[in-house]
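Before any comments, here is the structure.
Of the protein chains in this complex, all but one are displayed in their positions.
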C-alpha cells in the first residue's frame, strides 16, 4: 500500500524534498516505515535526536498501524512561539 | 501650624468634602491629627477599619511628625485595577 | 510611562511605549469593567485617585519590578471617572527578553496596585452605589481579598 510522507524544517532540508509517496508492505507499522526511511535517506540519521512522528496529524507511537493513503509526518524538535 | 487634609472615596463622602485646612499644635504628630479628625468628623468612626494615612504623598506611621503646610491624606482601602 | 486619564485608554500607545528589538515577549494586561459582581448587575464603574501619590506609586512599582525581573520596560495607564461596562479601567504593558519574567511581573504589578496605589473604584448598581472595600461594601466583610487589606487606624501602611 502507499503512504504519504511529509518532511519539515531541518528534516525537509536534509531529505531534499517536502513530501513523497512511498510503498510499504500491507500490515506495516510506523516503526517499519521509520526503518525504511532511514535506509532510503541516510541524512536522517543526524536528525534522530528528538524526532517524533505523526500519523494522520496526531503524534503516534511506533506500533501504530499504517493504512492505505495515510499521511505520515516527521516532526523534528518544534520551536514555535 | 496649619496642615492640608485630603479625603477620598467613601471617606470623602462621609466627611462631606474633598479637602480642608486644619490648625494643629506645633510638634503634633500624625496620631494627634488622627484623634483630632475623629472628634471633628464622627462619621469617620465607621471607616477606621483598613484606613491608612499618607503624609506628603507617602504612607506614614502614627509617630510621623507634621510640618507647616504639609498635605495629609486619609486613604481608605484601595481598589484600583 | 505611567498615566491617569479620563478618556478611553490607548492600548496601542502602551504597546509602542514598551517596544524594542531586544524584547522576546510583550504582555498587555487589560483590567476591564465587568457587567456583574457577586451576581449583582453593574451599570458602570467610577474611579477616583489621589493623583500625585498614585502616579508616584505606579512609577515606583514599575521601576522596582523592571529592575528585579530584568524587564525592558513597563508602562501603565489607569482610567479615572466613569468607565462603562466592557471598557478598560487599566492597561499594563510589560516587555522583557523572556516571557516568564514578563508574566510574573504583570501578576505582581496588578496585585500590588490593588494594595498600595491610592485609587478607588465605585460600583454603580440600579439601586445604589458602593465604594469597593469600604465600610458600606457588603463584600468587604466576607471577601478574604478585601479582608487582607484591613489594618488598625494609622497603621504603618503599605509598601511591603
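So that you can tell them apart, the chains are marked A, B and C in the order they are listed, and the count of residues begins at 1 in each.
The working rule: a contact is a pair of C-beta atoms (placed from the backbone, for glycine too) under 8 Å apart; a residue touches a chain by one contact, two chains touch by 3 or more.
This is a predicted model, so every value here is computed, not measured.
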Q | Chains in view that touch the one left out, judged over the entire complex | A | A, C
Q. Which residue from C:19, C:46, C:60 or C:129 sits in contact with the chain not drawn here?
A. C:19
Q. Which residues does subunit A use to touch the chain missing from this display?
A. 6, 8-10, 12-13, 30-31, 34, 46-54, 57-62, 73, 75-81
(Q) Need a quick check: the contact residues on subunit C for the chain that isn't drawn. (A) 11-12, 15, 19-32, 34-36, 85-86, 97, 99-100, 103, 106-107, 110
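Everything below uses one rule, namely that only the chains that are shown with their structure count from here on.
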Q.
Nearest whole angstrom, what separates the Cα centre of subunit A from the Cα centre of subunit C?
A. 50
Q | In subunit C, residues with contacts to at least two other chains | A | none
**Q.** Overlap residues in subunit A, where contacts from two or more other chains coincide
**A.** none
